[in-house]
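All protein chains of the complex are present and in place, except for one that has been dropped.
Letters A, B and C mark the chains in the order given here, with residues in each chain numbered from 1 onward.
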Amino acid sequence: MLIARLKAGGPTLAKQGILVAFILFMIVFSFMSDRFMTTGNVMSVFRQATIVGVMALGVTIVVIGGNLDLSVGSMLSFATVLVVDLHDKIGPELAVPVMVLATLCLGAVNGFLIGILRLNSLIVTLGMLSVIQGLVLIYSGGQNVDIANQSETWFRVFGRGAVMGIATPIILFVGLALFFHILMTTTAFGRRVHAVGGNPVASVFSGIPRSRIVFLTYLISALCVAVAAMILGSRVMGSQNNVGQGYELQVLAAVILGGTSLLGGSGSILRTVLGVLMLAFIQNGLILMGQPYYTQWLVTWAVIIIAVWLDVAAKRGRLLSPIA
Amino acid sequence: MTMPHTPALQLQGIVKTFPGVRALDGVDFDVRPGEVHALLGENGAGKSTLMKVLAGMYQPNEGRILIGGKTVAIRNPIEAKAQGVVLIHQELSLVPEMSAAENIYLGELPRKSLGRVDWKTLFAKSNAILERLKCRFRAEVTVANLSIANQQMVEIARALTVDARVVVFDEPTASLTDAEKVVLFDIITDLKAQGVGIVYISHRMDEIFTLSDRITVLRDGQYRGTLDTAATNEDEVTRLMIGRSLDLTRHEAPPEFGKTMLEVRNLSCAPLFRDISFSVRAGEVVGFYGLVGAGRTEIAETLFGLRSPSAGEILVDGQPVQITNPRAAIALGISLVPENRKEQGLVLHMNCRDNMTLPQVQDLTSGPFISNGAEIAIFDQYRDRLAIKTPSWKQSASVLSGGNQQKIVIGKWLSMQPRVLIVDEPTRGIDVGSKSEIHTLLRELAAQGYAVIVISSEMPEVLRVSDRIVAMYNGRIMREFDISEVTEDNLVQAISGIKAEEVA
Amino acid sequence: MSMFSNNPALRWLMHNPIWGFVLLIFVFFSLSADHFFDARNLQNIVVQTSTIGLIALGMTLVMINGNIDLSVGATLALAAAFAVDVQSWAAFATWGNWQILPAVCLALLAGIAMGAINGFIVWKTGVDAFIVTLGAMLGIRGLVFVYTGEQSFYAANFAYSDFSMMSLGPFPVLAVIFVLAVIAVHWLLSRTVHGRNTYAVGGNREAAVNAGIRVGPHMMINFMLIGFLAALSGVLLSTQMGAATPNLGRDYELWVITAVVLGGTKLTGGKGDIIGTLGGVLAIGILRNGMNLMQVPAFYVYVILGSILIAVLFLDKRFNRTQNGGLRL
Partner (left out) sequence: GTVALASAGSAETVRIGITQNNVGIDSYQTTYEQAFIAAADANPNVEVIVLDAGGDVARQISQMQDLIQQQVDAIIIWPTDGQALVPAVRNAFNAGIPVVVTNSNIAEAGMDFIAAFSGPNNIQQGIYSAEMMCDALGGEGQIVQITGMPGYTTAIERQQGFDERLAELCPGVTQLDIQPGDWNRERAQRTMETFLTRFDQIDGVYSGDDNMGVGALNAAIDAGRAEGMVFIGATNFAVGYDAMARGEYWGSVYQSPVDDAEAALQTALDVLAGEDVPKLNYFDTPKITQDNMDEFDRPVF
């Protein structure tokens, strides 16, 4: 029966599978814990999700362009340590642009190696993960960095401020998500990223500057990391050298949950947002229910596989794979 | 029709559906021992699907398969082989990093104890088969190092690994040279003499009429009838296939051409081609004819900025130019419809409209956004002009038939308003109906003042569309013909490497 | 280039640049680190390499198959936990040193089971292995924590950790096991029908299906093999520790993939071999050991390892530049 349903509702489900799963999930959780669906909790989870979320936006674009970015975690450590450290040395007015530029440089290195030299993105960004982690440690000498005057700096606005009662990180996240959604769906750049990810050879045969497009996707990813670092640095008002460790996997999991194909060429920013929120709500919901933190890993396992499975199944019109 | 033999194989009332498509709708088909039975139909008529049902790759929704008069269930390719049914695939189905021998016996490698491969037997048997096919390479070589034609021979060699009852060839000649075709036809004759039933699928009428004994025609997944080859002609078959006759006359050369749009002087790209000089005028179609591997595609790629020439110069509108990438070529008004539409021409899962406007999408903007209206206008214009069959622009290019895919690619480049249009193998694997449409289209384009270069390995095609023909052999131009002076004989001589002077 | 192609040894090196690199760093460290070129140290390198090396053998199979397994680190931790904990089960209290046997068997079975789950999901759902095993990487780690209750286990029986110190003649037993595994997997991959089909499935899955290879079960077997090898690696590691910790094997998947890719196996499948993988793991092992002996500061080790990874990838691309048929894409 499920198969028949899937066949009938195939196209719609394929588009909205994640949304349906997300809503079901929220309903189940709100029955399990009465705290779950309170405005306070929802806003707090939303705010917590913004760091992974902003990074996931950039990575979604990289993945649509047919590549991977595993270096975002280290890059986040780098950017956060840099902005927090420079905050007290040269003031936030300079620290923020310097950090953004430095992070973009790292993105440019990724973009150069992958877009222009055409090296494999998985391995290059894995290597960069290690290199950047080392750079952070060398830069900071392995010491934590902190902002001395936490209550007075305007830098606090990124992580802790609010506009009309809505936390600034949420505004940043939603704003960027809408911006990138529009960029990817309505502009020539977005179309070209889809084309390069979908078929790089045909793109070159169509006169698309493939190298430049891939390069730009990595710059965008780095820019997102820089924004995430502003939120993180401002929220914590300090940083450890390994603060971003493991983020790359959370980000990737969110992108995958959003149904973006790792083969490139297809994916959606808005569905990545759903993926991000879903992961954040799983984490939050299970803790609210008093489960030990590691059950969240087990649930995430199941959710990722079931969600992606249904997505794939709806696209091919049958539940089980045709592999013999 | 009288039935002298009991059929080796019968398909009855086969129905096969895919989501949204009824690919086969009650098809009947039979093959007798020792006959060549041709299967014809437009692109997407269901020929390959029918054969995949036969080979156990698809399970039919309805209908049955009889072998030697008994109903059988064929659940997978191994079972089909066990029943003596072998399918040579339309698309190459090889593993590039493995040896020819392993590819020939893929899925059925001979075993020794402990699951070890019996290399000795494997190579001995494979080499024997390759010799029978008169191949000049050994079974030990890696397939990736073989030419496309030789890869095709490896594919064909698979048919000879078992005592076949029925062998299906699905468009085997698409990438074979003439010499290899002769070998293939010998093999087919040989098999036939041994009483094997052959199913032969091709879009080339000449082959069908030389080889086959009977012809079955499919249309839109439906059975349209079976004819005795001896008792029919191309026109009848064509009408059964596409519902109308084709105009197969050569065109009349227009009285005069415009100015020279593109000139190439002593262009070389070692080791692919050397010393290439030719020119194309507005309103003219120049055909490049040669065997596969003659280097024609490489010339087109060089003109389009995809390869760097080692010597020589290119002049557009009389001005020498450097073309370092496709964008530069596009800016100079050069367009290339590439050889391989799936890999080079289309982003398959993108929709038709987006594919068509891809090279110019950054110019179709209003403000920062792509102008939807402008895109749809372009799509509508070329859909109508090229008679592309698709329900809407939103259809993903992957589900279109080969011919319609090709038209999308042509439309994409026409919409760029080029001055020089290069088309490489525009009708490879395309049915006769679409082929003739594309030929007519190329002539019309020339009449409108485009300079057109057509690269083709099919003689009838170059003869039909060209005003001039450049014959190539092994990376060199052997001779240039005016359409009025060309004959099939001197063309064949030219592309086989016989010097122009000797011919003249 | 032509100068190189005449000499078969040099030509071989061109196709296996990683071995050239191994040679280079070997000579370098022999000259510049005091205790490097020393029989004991070379034994140490092999033993140290064996942990990642065993998993890399399995990863080579899975990657040639066109898949990937990110869950190996967690599987390793799970197997180590079983191997150490089961020994102390009351049921085996009277078995003496034999209590190790059921523990090790159970650990290896657990590894095979995890591989089977991954393989089965990939087979039946058709979801990409990267995604399936990314999920499993979290999930199996969760299982480890559920099972261990966040605690480390230790083996009360010193016979267990003594095993890792044993030698067969001059060779440490761990090194011997690793070398045997290398030979076995190399044999499997190059000589058996299953091994050849592994290339076929990864090189062109459709062709393999057309040829009647049962692709699903075939891939599942390779996932079970990598599960087994990861578990074996976990067991051997736990013998070195006499204990098991729930965080064991974090990030190993990244190092394993790195080693395998350095060894020339294609991420898209269809190409690669055990000789290359062995070069890849030795390269990482020698670098780590050499840098320890030379006391390279920890922060620089990250930078050096990452840069070398990218550099080798770059050189490999330079040497084996045959793709695209010379087209500028």
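The working rule: a residue touches a chain if its C-beta (ideal position, glycine included) is under 8 Å from a C-beta of that chain, and two chains touch if they have at least 3 such contacts.
Worth saying up front: this structure is predicted, and the values here are computed from it rather than measured.
**Q** Which chains here touch the chain that is missing from view?
**A** By the stated touch criterion, the chain not on view contacts A, C.
**Q** Among the options A:T168, A:N241 or A:T300, which residue touches the chain absent from this view?
**A** A:N241
**Q** Among C:S30, C:Q151, C:S167 or C:T268, exactly one should touch the missing chain; which is it?
**A** Counting the whole complex, the residue in contact with the absent chain is C:Q151.
**Q** From the listed residues C:S88, C:S190 or C:N292, report the one that touches the chain absent from this view.
**A** Per the contact definition at the top, the residue touching the missing chain is C:N292.
**Q** Could you pull out which residues of chain C are in touch with the chain that's been left out?
**A** On the side of chain C, residues 34-35, 38, 40-41, 44, 47-48, 51, 145, 148, 150-154, 156, 158, 161, 164-165, 237, 240-251, 288-289, 292-293, 295, 297-299 touch the unshown chain.
**Q** Under the stated touch rule, tell me which residues of chain A contact the chain that is not displayed.
**A** Residues in contact with the chain left out: 35, 38, 40-41, 44, 48, 51, 137, 141-144, 146, 160, 232, 235-238, 240-243, 284, 287-288, 290, 293-294.
Criterion: only the chains that are shown with their structure count from here on.
**Q** Touching chain A and chain C alike: which chains?
**A** Both chain A and chain C are touched by B, going by the contact rule given at the top.
**Q** Of the other chains, whose C-alpha centre is the longest way from the centre of chain A?
**A** Farthest chain from chain A, going by C-alpha centroids: B.
**Q** What is the distance, in whole Å, between the centres of chain A and chain C, each centre taken as the mean of its C-alpha atoms?
**A** 29
**Q** As a quick test, compute the distance in whole Å between the mean CA positions of chain B and chain C.
**A** 44
**Q** On chain C, where are the residues touching two or more other chains?
**A** In chain C, residues 209, 328-329 touch at least two other chains, as defined above.
**Q** Specify, in ascending order, the residues of chain A that touch 2 or more different other chains.
**A** Residues 201, 204, 324 of chain A touch two or more partner chains.
**Q** Which of the residues in chain A come into contact with chain B in the complex?
**A** Contacts found on chain A: 7, 10, 186-188, 191-192, 194-195, 198-199, 201-209, 265-266, 317, 324.
**Q** Can you list the residues on chain B that touch chain A in the complex?
**A** 19, 76, 304, 306, 325-327, 329-330, 336, 338, 343-350, 354, 358-359, 361-362, 364-365, 368-370, 412
**Q** Provide the residue numbers of chain A that touch chain C in the complex, in ascending order.
**A** 113, 117-120, 122-124, 126-135, 137-138, 142, 200-201, 204, 210, 249, 252-253, 256, 262-263, 292, 294-298, 300-302, 304-305, 308-309, 312-313, 316, 320-324
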